[in-house]
Each structure stands twice: as C-alpha cells, then as structure tokens.
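Notes for the one structure printed next.
Left out: one protein chain. Kept in place: all the others.
Right, chain A next:
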Amino acid sequence: MPILDVRHLSKIYEGKVAHQALHNIRFTVEQGEFVGIMGPSGSGKTTLLNLIATMDQPTAGEVMINGRNPHLLSRNEAALFRRRELGFVFQHFNLLDTLTVEENIVLPLMLESAPLNMMEDKVKHIAAQLGIESILPKRTYEISGGQMQLAAIARALIQEPSLILADEPTGNLDSKASREVMSTLSASSREASATILMVTHDPVAASYCDRVLFIKDGQLYNELYCGDHRQAFFQRIIDMLALLGGKSHDLSTIRF
C-alpha cells in the first residue's frame, strides 16, 4: 500500500474569478520514497502541498495517507493527524522565535506528552544525526537560515511521521547551505526510511530526489526517475524545465 495516494484531486479557488488551481491530479508515493514536485510559478505546487497537509479542502478527489483520508476528519482530529502523521519543512516561519532550537525540535513530542527522558534521548540522537548539536541551546535569531532548515528537518523527523512535506526548503539558502539541507533530507529518507514530498524550484535540490513530478497549469505534466546517475538526472530535469517553459531565472540558479 502506498503511503500517499492522491486520487483525481482538483481545487478551484472561488472568488470574483473562479480559478482552477489543480486539475485531476493523481499519483502515489511509496514508503521511503523521496519525491520532488516542480513546475513554473503559479502552477499549483503549494496548493497541492496544502491539500495534502490538510490545511485546505479539495474541490474534488481525495487524498489517502497511510490508508486514511484526512479530509474526512474533524478539525480536532485533523490537527492530531498533522501532529502524528505529518512533518513539515517550509521556507519561512518554521520555528517559534520564543523557543530554543532544542525546544522547537521536541515540540511535537511535547504536545503528545511524551516522557521527558525519551524526548531528551531523541533530540540528542537526531541532532547528532544532523550534526546540529552545537546550536541546540540557541535561539532562532542566533542561527543561520540553513541551520533553521536543519532544525525544522530535525523537528519533522523526530516524530517519525508517515510523510514529510517540504515547500521550497532551500528557497532562501545559498548553494552550500542548500546542498547540506538536501543531503540531510535524502540521507534521512534513505537511513530512516522517511517518506518525503518536496516542492522546489531548484533543479539541484530536485536532483537529490528519487523521482520528480512536473506540474503545469494545475495538471500533472510528466515525471522523471533518478536512476543511477544523479548528474544525468539533473540534466534531464533541466531539459524538462526548459520544455515546461519555466521562467529563465529558474534555471539560472544552477550550482553544484
């Protein structure tokens, strides 16, 4: 059974002018897979992620996560579902300014009233895995953007969620930091067998994925598998983006 099963998903934003942001999207993600989503600006990537994250209701179609449809849950159950089954890494506003990095990381466990020693063990373990022990006692304003993303990844991993959702996690990082974040994510996907769905504009970041889905105008356009050569995969991604007609600046950020 796939971890994530997206079935005929459509989303229409009602407004002065109704806008169909997603049109009959379907795909599945298997346990331990690291899937990227790419597409031009406004193609509906964030919309798709928000629907999967239960932050918005689809107009038609359904999302199954671990065999459950979170959109049928009540508000309260949906919150608990997000807390237990999903992990998030966003471009901004990942961490709470009032807490230290360590406290931010254990937050999901805290909300679940986990035993104290288990929380302390887990945070130590994850921090070691991600190499961020030194920033644990720091506050958000004392660490760099890359470190913030690593902390957010640590928080997403600590609960061992069924699915981790990331929206442009490297969006505001330089190439070095973004490489660090991406290798951490792909290592977690391999080692901890975490299932990750990531939206990105960065072909380099996308090349860390096992598979990349391309969306155009709210429809699934194509998908690419990594295969054995990451360099070749990267080249195919570039070609695909060119075909998609994404803006040129999307390609200008090539860095290895």
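Just so we're on the same page, a residue touches a chain if its C-beta (ideal position, glycine included) is under 8 Å from a C-beta of that chain, and two chains touch if they have at least 3 such contacts; residues count from 1.
In this text, contacts and distances are computed from a predicted model.
Asker: Name the absent chain by its UniProt protein name; which of "ABC transporter permease", "Acetolactate synthase", "Partition protein ParB" or "NADH-quinone oxidoreductase subunit D" is it?
Answerer: The record for the missing subunit names the protein "ABC transporter permease".
Asker: Tell me which residue among A:Leu111, A:Ala128 or A:Leu243 touches the hidden chain in the full complex.
Answerer: Going through A:Leu111, A:Ala128 or A:Leu243 one by one, A:Leu111 is the residue touching the chain not shown.
Asker: Residues of chain A in contact with the chain that isn't shown?
Answerer: 53-55, 75-76, 78-84, 86, 88, 90, 93-99, 103, 106-108, 110-111, 113, 116, 119-120, 139-141
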